[in-house]
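Only one protein chain is missing from this complex, and each of the others stays in its spot.
Let's look at chain A:
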């Protein structure tokens, strides 16, 4: 849209109505609607603001250290834990559980979504049980899982995977079913085989949904981790916090909380970066 000098349109066959429109001039540059340009590292601003309030409140004496430990106390506690060699191994154990649970959950959720999304029979068999699982919280399943799989790592990873599977399944399935039917028609006329159809049309078309599911899944994975580490564990951040609770070490509890928060934020950021890379063909309000 330009508002520069307009010639009378005598031979204009193109149907463009540049000449006919009003003459309101508008300053260039800014888009009026939509969220506007992305702020570099913008997702850090909110958490940093929160941290600022915490520091400021503690320094000014508005936050009672018995209610919420001051950030510097938490930082020293974290450093001490690290120095004494207690934090490192626990963190590693937690990270391993998180990663394995996420990997298995994503794989299972994706497979189920494909089966249920591409075949009516698959949907008839798979969708109901997944919806059933969806309405049962992991915490309620835990006693049963303990009975079935014991108290070792296997049980923890299965519990996490079960929590991860649900959002991956739901959003991938939804993304897959929202693919424009005209692309399936195109695939018919191009005589694509099932493999090419899944690889070129179905999976890439379902990717936006999958990534949304993945963001939920990452959070679900950390949440399940908290549950399994606080109910029955002898290692991990959750166990460390549980122990600290018994001894009244508020600072250690907060260290655990902050760690969970940071890890959650970090993994979400990684997913978002991957999402932007992989979905670069899209142009949405996000960009």
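Everything below uses one rule, namely that a residue touches a chain if its C-beta (ideal position, glycine included) is under 8 Å from a C-beta of that chain, and two chains touch if they have at least 3 such contacts; residues count from 1.
In this section, contacts and distances are computed from a predicted model.
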Checklist outcome for this item: By UniProt, of "ABC transporter ATP-binding protein", "Integral membrane protein", "ATPase" or "Fe-S cluster assembly protein SufB", the chain left out is "ABC transporter ATP-binding protein"
Checklist entry - Which listed residue, A:87, A:201 or A:225, touches the chain dropped from view? => result A:201
Checklist outcome for this item: Omitted-chain footprint on chain A covers residues 13-16, 182-183, 185-193, 196, 200-201, 204-205, 207, 279-283
